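Input: one structure, supplied below.
Only one protein chain is missing; all other protein chains are in place.
Order of writing sets the chain letters: A, B, C and D. Residues in each chain are counted from 1.
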Amino acid sequence: MVSYLLRRLIALVTTVLAVISLVFVLLRLSPGSPLYTLLGFSYSEEGRAAVAERLGLNASIPEQYVRYLRQLAGGDLGASVFSGQPVGELLAQRLPVSLELGLVAGAVWMALGILAGALAALRHGSPFDGLVRVTSVVALSVPSFWLGLVCVLVFGVYITGVLPVSGYVPISEGLPEHLRGLVLPAFVLGLPAFAVVARTFRGSVLEVLDRDYVSFATSMGMSRRTLLARVAMRNAAIPLVTVMGLMLGMLVSGAILVENVFGVPGLGQLMVDSFRRQDYPVAAGCCLAVAVLYLLTNLLVDLAQLAIDPRIREGVLNGGRVR
Amino acid sequence: MNDRQATGSPVTDPPPADLLTVSDLHVDYAGRPAVRGVSLSLRRGEILGLVGESGSGKSTLCSAITGVLPAGARVRAAGLRFDGRELTELPPEDMRRIRASRIGVVPQRPMTSLSPSTPVLRQMRWYHDGHDLADLLAQVGLRAVLDRPRDHPHRFSGGQLQRLLIVLAALARQPDLLIADEPTTTLDATVQAQVLRLLLDLRDRLGPAILYVTHDLAVVAQICDRVGVMYAGRLVESGPVSQIFTAPRHPYTRALLAALPARTERGRRLGAMPGHTVAEVTLSRERGARAGSAGCAFAPRCPVVLARCHEEEPTPITMGTDVVRCHRAGETPEAEEDA
Amino acid sequence: MTPVLELDHVTRRFPAGRRQTVHAVEDVSFRIDPGETLAIVGESGCGKSTVARLAVGLLPPTRGAVRIGGVPAGTRMDRETRRQVQFVSQNPWSALNPRKTIGHSVGQPLAVHGLCRSVAERAERVAELLEQVGLPAHYAARRPGGVSGGELQRVTVARALAARPRAIVLDEPTASLDVGVKATVVNLLLDLRSALGLAYVLITHELDIARHLATRVAVMYLGRIVEQGPADEVFSAPRHPYTRMLLAAVPVPDPARRNLVALSGEVPSAVHPPPGCAFHPRCPYVEDACREAVPRLIAVGDRHSACLRDGEIPADAAGGA
Amino acid sequence: SPTGGGRTLRIGVAAGPSNLNPLDSGSEVTRWIAEPVMETLYDYDERVRSVPLLAAAEPAVSADGLTWTIPLKRGVTFHNGDAFTAEHVVASLDHVAAFASGSEWVVYFLGYYSGARAVDPNTVEIRLKRPYGLLRSHLTNLPITHRAFVDRKDTMMGTGPYRLERVSAGLGYSMTAHRGYHGPSPAYARLEFQIIPDGSTRAVNLRAGSVDIATELPVAALPLLAGQQAVTVHRVDAPIDILTYVKAGDPPFDDPNFRRAVAYAVDRQGVNDKVFGGAAVLGQGPIGPAERGYDPDLRVFPARPDTARARELLRGVTAPSFTLTISAGQVMEDIAQILVQSWARAGITVKLEVLQGGPWAQRWISGAYQMIMNRFSSGFTSGDANYLTLSPAQSTSVLACGYENPSVDTALERVWAIDDQDERDRLLREVNATLTEDAVMFPPVYPKMIVAQRASVSPMDPARMKISRLGTPRLRPEGNAGE
Partner (left out) sequence: MSAVVSAPRGARLLPRDGLTWFGAVCAALFCLLAALGPSLAGDPNATGSDVLAAPSLTHLFGTDQLGRDLLARTAAGTRVSLTVSLAAVALGLLVALPLGIFAGYHGGRLFDDLIMRVLEIVQALPMFVLAMFVIGLSGTATAHLGPIPITMTTKVVLLLGVAFVPYFARVARAATMAETGQEYVAALRVVGVPRLRILFGELLPNVAPAMVVQAFLAMALAVFAEGGLGFLGLGVQLPQATLGNLTGGGTGYLPAGVWWYSVLPGAVMLAGILGFNLIGDALSDSLGGRGTTHVETR
């Protein structure tokens, strides 16, 4: 187990390293430079050189790369070119907002998705099943930013005063207000997760109900309730774990659009801003954060699978290849 | 419920009334018939073998008896009596109780018949939480399972699992009827021998009726008392095992026997049935499906076919509990071989 | 005379994670001559399919050599060598590309080996081959989808024949077929053997089929051949305790001869084969030496048996059929 | 008055500044946030004249004009309690004059500023390399920062009536009244700048009373405030420019006729109507109505495109076309699309290139453009004058657009050097006219600053808004209105 974890962590670190390099290369190859924006009318060659010197942008690219890696190794993500604020600090401010949004959206919606998927499968062919199928495919297809706009329209123009359509109320200003502010962004952000989870779970429950072990349990006279609890749901949950992990990753990137629609000051906003301004260190920091989050969720998913599926556990712990 | 535990041998039992009587059973899946007008009966202590090619409706028949059919299946029967009760009229809960205590099913694929995500021992306790589990396991030579409380099904071999399933379906609950749907098809010869031995011992000790489904005529010859031969959803012939093997009356049964290498001289061509394309087989099945209009389903492949076979479905000729469905069943075998 | 196909002390192992290995095939040797049929029998997992894959060059051996017509075989063998040994596998449904016509599949060897000069000639030859295996020529235009298993198995045989092989390795050719259909395939193999003088390596766990077709038999247990010899002799008077046990376990299709014997033990894992003779945990004749030394295949006339106590065990013990 | 001491003034802004240091950044948001926190040596009075604030008196300028001595006010303290002294002024000046600071002010000080020193804690002496009349204006606009904070970009430390208390990433900035303020005590207990990216949302929030002032309202949002009793919308001329000029040194714009044709074909009225709701002033030359040197009578180009004239000027040009490079943003995109259409009607094919800030700046600075356009607000560095946006017309400028006109060069040189405001205005008018007639810089319109406030706040000062300020330090709660 430990050696497996170790292997996974090493793989994670190497992937992160590769992502860093990719990000770094892309950043440095992109035209323009934050210096132009920074200096504007004050631009001059000497000025550029001096500022570049201060920001460490004068060195050759490999040199900068090595420096960046060394910095990273020391836990330093650099500082914003513009505000001089340490990237770590910026992330520490923004990431929790996004994470909270993502987790709230994910938790609520996935729970609903599981419920809807299971019920639909158990009432296979019923109107409810049809409803879940239709809802989930529509929910999956609705572009989040557009749905966000529709929400803004509905709650900002037609039914005002019920739910705030913009802005973010920090938790320090009271939990109810804070949660009220989260309702719409979480609704929009989580909807696809609901759809995917509902579809997957419906499918896997249906599939499981068709399996030999369910017929055997039935033929042994096991009651339906017990059967569902002990056999069906447990096995149907195996593919669900994977999908839920993927959805968590998806929520992170979905947040970029949704945060922009609802003006939520999360990682997404920071990311878009930093890209617009070519704030190298911040942009890189954001990408890193996303990549690490994504890879960590992957790892968690794999671990969850290990916990839930003995065959995978066996395969992995015996040194078999992972996926 | 089980008052026979002490009595042992079925021979000493009171008059051997039929435990299970199936009469004129029809099952179709979304309109496509899978079992057509099958009637059979089974006594306590009897092993009835059910043979027939793939898709002939053997499993469907078994499922219809236990009432565990997939959605979309429709069952019609003149009677489905089990120990004096009409199963088709039972409320689901009662049916479930019957499954839970009186009918055992040994599934075809042991490897996939236990939930893969729960340890085997825990699953066994779902079904049987008596203290005698150790004894039962010892009977099948698998006491060691008790020392592997955290092992999941994939850790066990097919033979082991099949024996565990037999423990659950048969030994632990001592049902009156045991349905074994090709329980050894996926197993090796040596393991198959173990499992067959186990079933025979079980029958001898506890005397349940056993419905044994298989492809393998040799297995039938070894363990069954009576045989039913199915073709395209019909029971085309049934009878005591000795009679079926020595004097088969239906041409399909004869073809099956002729195809056995062990009954043919080494290196000689085997007796093979003509006609085996999907088209032909489905055609004959479909034709059977359109009730009344069709002839014998086996006609397209029958070596002794008559013109009338194509037009008119043969009516079952019964002799006691046995049956044969062939227009030429009355003729002497010699005449057929000439044809 | 050089044998058509020869396995010379072939071993094949597979890695199984955590520095473990599966000993799928250990030190297997055999040869077949033209017109001969060697049946390889044994229980599931004993390495039969691996032998088949080694024999046709789908797998390189870990140790030892496979020779086809005296030429070492391998993934890079030349066309001419490759052609000589063809392969028919267990599952005819997956042995044919579902999206290609039967004609295309049968024609592949003709195209690859340049056995036909023109497309028309190839079509003709395909029709001939189909007829040879008892299928109407118009089957060439069909796809595997609507064709039954027995027929498809004939198609795979036709494809093997197309390469004009001297030997065909058949891996469980009838295992997935119904009884009646099985017989037609067996008949086809019989017919082709007498018509073309083909040699077969017949891999099967169905002992009755092996007995029916084989001229020689090799019995495998846990990756090793434990007994080898002329088919009639091995079947009528098995020497090795395992062969005896196996034959005893096979039910006879005769209700008058009920002789089902209960056997004990299971096939051990190929990852941790027992030391010494791999069969010793199940062997009724086991003695201490069996637990240490791996018995070598010893020739007694035409017959080979790998048992330390060969000769000590009475001929009809343990119910040799 | 101290009566309103318990209240909060809430201001909605569009974005949080990337850099909070007003010594570095002249961006509107930075300065709006800095306005209540930081003070300058001199300040504008109600008539937009410069009067001492942190300085005790007017500067004493040496006869050669190279040494300026400024006495400082006493008893002023920074928010951290440190006394305001000459050291801090020197640190601030040194910071903006240093290349490495990357400050937007560098361009003003470079070449003129030679150094400053604290003669005593209450006297600063600035030495110049050459006479620099414009310095007086800069001293009115340059916020004085605590010397320990000149390099900080994430916080502010000043002497103003409010101290910056908290920065909530992406949410806003809050300030509290500075007890030890040297002027009249602040009217509000707290000041809050809320970041509300969407313009309409700012308007809606103002209407709902969740902010007291909404800045940078887009025209589209104004209908939301129409008929609201408690809301006043200010539309004020301010030094906001739509920087619009061409690369006059390279084809096709090296041809004056081509330039003029392009300028004639601009649909100024269309831009005004559709983008600014008719509230802007139609553009002519680079200097707008809120800026010194503006000439309301200068009328070279028509309101509606003069297509005939343009076509005539284009005679002999085959396939007239060019690329317009703008920076991304709704207003710029709208303007550009209208222009592209109006040019198309005159037979000029224009390719529109919309770039994000960084890449746009690179194009602009590197001169790799044909026609370039962006919004620029100069009020915070140069008050009511607009010196920077003219610099590309100067052939010696780093940003030179290739236009060579010695008279413009010398005029602009003098504008920076001299102290005489009237002379400067005259020169600026001259330059403006020349650049307009030569069609080098021809913004379609001069936008207005649009700010709305609730009646709960005392009326905002038009004089302050004229130089893009909000005047927050002097705003008070108004008796009756407001919840």
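Just so it is clear, a residue touches a chain if its C-beta (ideal position, glycine included) is under 8 Å from a C-beta of that chain, and two chains touch if they have at least 3 such contacts.
Quick caveat: nothing in here was measured; it's all calculated off a predicted structure.
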Per the touch definition above, residue among D:76, D:338, D:427 or D:475 touching the missing chain: D:338
Which residue of A:149, A:171, A:233 or A:312 touches the chain not shown here: A:149
Touch criterion as defined above, residue of D:97, D:195 or D:221 at the omitted chain: D:221
Selected from C:96, C:213 or C:270 as touching the chain missing from the view: C:96
Contact partner of the left-out chain, one of D:198, D:291 or D:409: D:198
In chain D, positions touching the absent partner: 198-201, 203-204, 218, 220-221, 223-224, 270, 273-275, 325, 328, 330, 333-334, 336-338, 340-341, 352-356, 358-359, 363
Contact set of chain A toward the excluded chain (per top definition): 15-16, 18-19, 22-23, 26-27, 29-32, 133-134, 137-138, 140-146, 149-150, 152-153, 156-157, 192, 195-196, 199-200, 203, 239, 243, 246, 249-250, 252-254, 256-257, 260-261, 271-272, 275-276, 278, 283, 287, 290-291, 294-295, 321
Touch list for chain C against the chain that is not drawn: 53, 56-58, 79, 82-83, 85-87, 89-91, 93-100, 105, 108-109, 112-113, 143, 145-150, 156, 159, 163, 176-178, 181
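Here is the rule we use: only the chains that are shown with their structure count from here on.
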Pair sharing more residue contacts (C-beta pairs) when A-B is set against B-C: B-C
Centroid spacing, where centroids are CA-atom means, of chain B and chain C in whole angstrom: 31
For chain C paired with chain D, centre-to-centre distance based on mean C-alpha positions, whole Å: 89
Where chain C touches two or more other chains, by residue: none
Residue numbers of chain B (touch at least two other chains): none
Chain B-touching residues of chain C, taken from the complex the two chains share: 43-44, 146-148, 150-151, 178-184, 186-187, 190-191, 205, 207-209, 211-213, 231-232, 245-246, 248-256, 258-264, 266-267
Of chain A, residues touching chain B in the complex: 124-125, 210-213, 215-223, 226, 230-231, 234-235, 238, 308-311, 314
Partner chain A, residues of chain B touching it in the complex: 66, 68, 70-71, 96-101, 103-105, 107, 109, 112-119, 126-127, 152, 154-155, 165, 168-169
